[in-house]
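FYI, not all chains are in this one, though none of them got moved.
Naming follows writing order (A, B, C and D), and every chain is counted from residue 1.
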Amino acid sequence: MSGHRLQDVLHRVREGRMSVEKAEAEIRGFEDLGFGKVDYAREKRTGYPEVIFGLGKTPDQVLAIFARLYEKHGRVMVTRAERETAERVQGDFPEAEYDPMSKLLTIGRTERRFAGTVAVLSAGTADLPVSEEAARTAEWMGNPVERIYDVGVAGIDRLLAHRERLQEASVVIVVAGMEGALASVVGGLVRRPVIAVPTSVGYGAHFAGLTPLLGMLTSCASGVTVVNIDNGFGAGYAASIIQQAILEG
Amino acid sequence: MSGHRLQDVLHRVREGRMSVEKAEAEIRGFEDLGFGKVDYAREKRTGYPEVIFGLGKTPDQVLAIFARLYEKHGRVMVTRAERETAERVQGDFPEAEYDPMSKLLTIGRTERRFAGTVAVLSAGTADLPVSEEAARTAEWMGNPVERIYDVGVAGIDRLLAHRERLQEASVVIVVAGMEGALASVVGGLVRRPVIAVPTSVGYGAHFAGLTPLLGMLTSCASGVTVVNIDNGFGAGYAASIIQQAILEG
Amino acid sequence: MSGHRLQDVLHRVREGRMSVEKAEAEIRGFEDLGFGKVDYAREKRTGYPEVIFGLGKTPDQVLAIFARLYEKHGRVMVTRAERETAERVQGDFPEAEYDPMSKLLTIGRTERRFAGTVAVLSAGTADLPVSEEAARTAEWMGNPVERIYDVGVAGIDRLLAHRERLQEASVVIVVAGMEGALASVVGGLVRRPVIAVPTSVGYGAHFAGLTPLLGMLTSCASGVTVVNIDNGFGAGYAASIIQQAILEG
Amino acid sequence: MSGHRLQDVLHRVREGRMSVEKAEAEIRGFEDLGFGKVDYAREKRTGYPEVIFGLGKTPDQVLAIFARLYEKHGRVMVTRAERETAERVQGDFPEAEYDPMSKLLTIGRTERRFAGTVAVLSAGTADLPVSEEAARTAEWMGNPVERIYDVGVAGIDRLLAHRERLQEASVVIVVAGMEGALASVVGGLVRRPVIAVPTSVGYGAHFAGLTPLLGMLTSCASGVTVVNIDNGFGAGYAASIIQQAILEG
């Protein structure tokens, strides 16, 4: 925190225009809600404000953090938000939007628009929820997104028909369940970063996503990197970080 | 055993032209060597004589079984034969052939020739030992073999260049380590049975073949069946059984 | 696509008898429904039209693909269809048949009849749903099916009583949970391809099918190939592919 | 320890005929060698003296315990003894016998002879080392042993040919690698306890014995109990304990 900004905060405290709690949060970079600490400084460190990971948080906890982040940044994203949580938040923030397929709850959006496109490929129809989590995360963070869905390798011609569009993207996200082979084929077709997302779609020896996870990690195509099973958000986020690097040189 | 054949055996015993041990083996369908039982009846049951699985057997044990089977069938195959075993057998059977890459030790060969071809594909150069085990097993059992090696999916055009040859084969064997994605792509291209063989070629999250094994089992292409890791012999054998079914209608 | 067929399509477009979307699907071999791509060319490539994998698809998605495939091929099969999905489809296609045990939803059937029989064996009564998925898939694809159920190896005489029927089949499917030992015993009795299907029936150290899966992969009988846990459809499909190879030589 | 025996020990100490260390060991039931404690009371508790588990012990440690047990009981067994250990012990105890296949090192033997037989079955030739560990342990503990080797289920007739001998045994030990199916078939054929021993013989999805271990645990035959992978000793020991129960009623 710069000296100028610090003096400003302290003046506002002295004049009663800022509470002691707010000032402390401002100076330390995070605010303590008791059950959690809201990380205001994350945007400065990483380029994006904190995103709320909805899993395992009560609707009230999500709402409390949501409100603080909205006040500070004017835009918020919650991942893995159940309907009950969404409704709890929308009660206070009616303009918040909820997409039940991807379970993303958002308000506002980054103003920045990247020039290049993020291509999101999915192997099958059942991979849609994860694909949409990736695609909507990327959009919320400022990326034009090209969706290329249901191009699994058992019908390789469907993928090859999109070869050109693929090669024009700045970053490629591949979402696949089953054996996850799509990542390897795509990795060999493009000259841009490929981020692979295994999904938990499958049964039996698929072990809830372990199989495509391991397959993507041992892919015979160089340059493919991998995120956690069903982590569409992580892929969308990582793609945006790459776009940010491209933009900022 | 037919009545006629039984009388013949018994006559030969009475006349001292056959030992009691041989006669017993003939009648029961197997001979007891103490440490093992040689299965003479297998050819009748399954169409092929017993094959010696070399792993865990001493050179002397292999030699003893080899000699019995050769006497009976005029052709023998040993899988996973170490060089020491091969040399021990070749000492007594100089015409036996040993291929150090596939670790197959053979003498003779089935006389039958199938009409259709078995195509053996491999994803990478390091998959050669397993691919050759499959290919040579198939050849020994009477199949013309078409080898299409090093067509991993990271360079999909290499595979597609062989699309036609693939589609002409009667049975297709796919040998792949790493993530094993080749099986899924091939499974979607052909109208013939595809047998997938995962290999232990890889490292890290490959877990000595577990990853391509799981990937092949959860393949998005229908009709792919799978054998054990590195089991080139099993794939060649299963392909021959299918060829036998085609031949015999 | 042949030149003749292409001209025909284009004429129909010009004369307004075919929509642009249909024509595109006809030419490219697949139609894009947004959430998925219907693969019309699969029959040409593999001998059978696309089968709809019901798991993870909404009833509306299944219905949309079902309608397209029915229009194109006159017969459709959906696997792993929940009752809700079946009812949604039957609303539009009252003649579609639903079998709740195997969760197969079908309409029409291939006209071709294979000469040889597919034998479907099950180890226990609890393996019935998977066995029926295999048997009905095979029937739908044109195979006469012989069901030999509840012949687990703990009462080996029950199996041996069917030895003859087994040996007459063209392809044998073995469905077994618990330790899956049935596949090994059967594999040593027949001269025809054996496809093993592990099931998730069991508890404790059975690990939802992992144990029979591993057991079947390491079977001491040569020539046994394996499909995914509970994948009765895959076994039925692979058997049909073999039958097709026998038929077409 | 009875009062009479205790007085005897104390008298011998007073008269210098027994060292204080010996007396302490006698009274407490074990002797402390510093690196280990020799359990003299085990015979009283379990019916058999302590057996030395050779894995992870230096030759000198084995020798020290061996000498103490021999002095006390007049017979000793060491399992998993490497050749170096055997030679170290035989240097001091030339009459000790070493079997390199089973890695058992023994001296003396229990005098008791059980009436019933322990049948030891093995699935394949490569299972011999473990089978012999089981058989020789049983023999050393007083059991007549019937060896029935190489009767794996891929040639079921070889097993059925021994059905009668099997049914006459008092206890049956089944040793099998690969998928371990032999245990299930045998379990359904006999009315006597069946102890299954999975072996580490196999490769790939066999996972060093995990596969037959799991298979035997989930066996469809009731009444089969299981010991650790390659634990031939444990099976022979458990069989003897059952024989002891039969003998003592």
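Rule of thumb we're sticking to: contacts are C-beta pairs under 8 Å (C-beta built on N, C-alpha and C of every residue); 3 or more make two chains touch, one makes a residue touch a chain.
Since the structure is predicted, the reported quantities are computational estimates derived from the model, not experimental observations.
Undergrad: Report the copy count for the entire assembly; 4 chains are displayed in place.
TA: 8
As a working rule, only the chains that are shown with their structure count from here on.
Undergrad: Report back the single chain whose CA centre is most distant from the CA centre of chain D.
TA: Farthest from chain D by mean C-alpha position: A.
Undergrad: Looking only at C-beta pairs in contact, point me to the busier pair out of A-B and A-C.
TA: A-B is joined by more C-beta pairs in contact.
Undergrad: Could you please state the distance in Å, as a whole number, between where the Cα atoms of chain A are centred and where those of chain C are centred?
TA: 38
Undergrad: Please work out the Cα centroid separation of chain A and chain B, and write it as a whole number of Å.
TA: 50
Undergrad: When you check chain D against every other chain, which residues touch at least two of them?
TA: Within chain D, residues 124, 155, 204-206 contact more than one other chain.
Undergrad: Show me, using the given definition of touch, all chain pairs that touch one another.
TA: Applying the touch rule to all chain pairs gives A-B, A-C, B-C, B-D, C-D.
Undergrad: For the complex, give me every residue of chain C touching chain B.
TA: For chain C paired with chain B, touching residues are 42, 45-48, 51, 115-116, 170-171, 188-193, 195, 213, 217-218, 222-229, 233-234, 237-238, 240-242, 244-246, 249.
Undergrad: Can you list the residues on chain B that touch chain A in the complex?
TA: It comes out as residues 123-124, 152-156, 160, 178-181, 184-185, 187-189, 202, 204-207, 210-212, 214-222.
Undergrad: Using the touch rule from the top, collect the residues of chain B that touch chain D in their complex.
TA: Going by the criterion above, the answer is residues 28-30, 34-37, 39, 41-42, 45, 53, 55-57, 61, 198, 200, 208-210, 213, 228-231.
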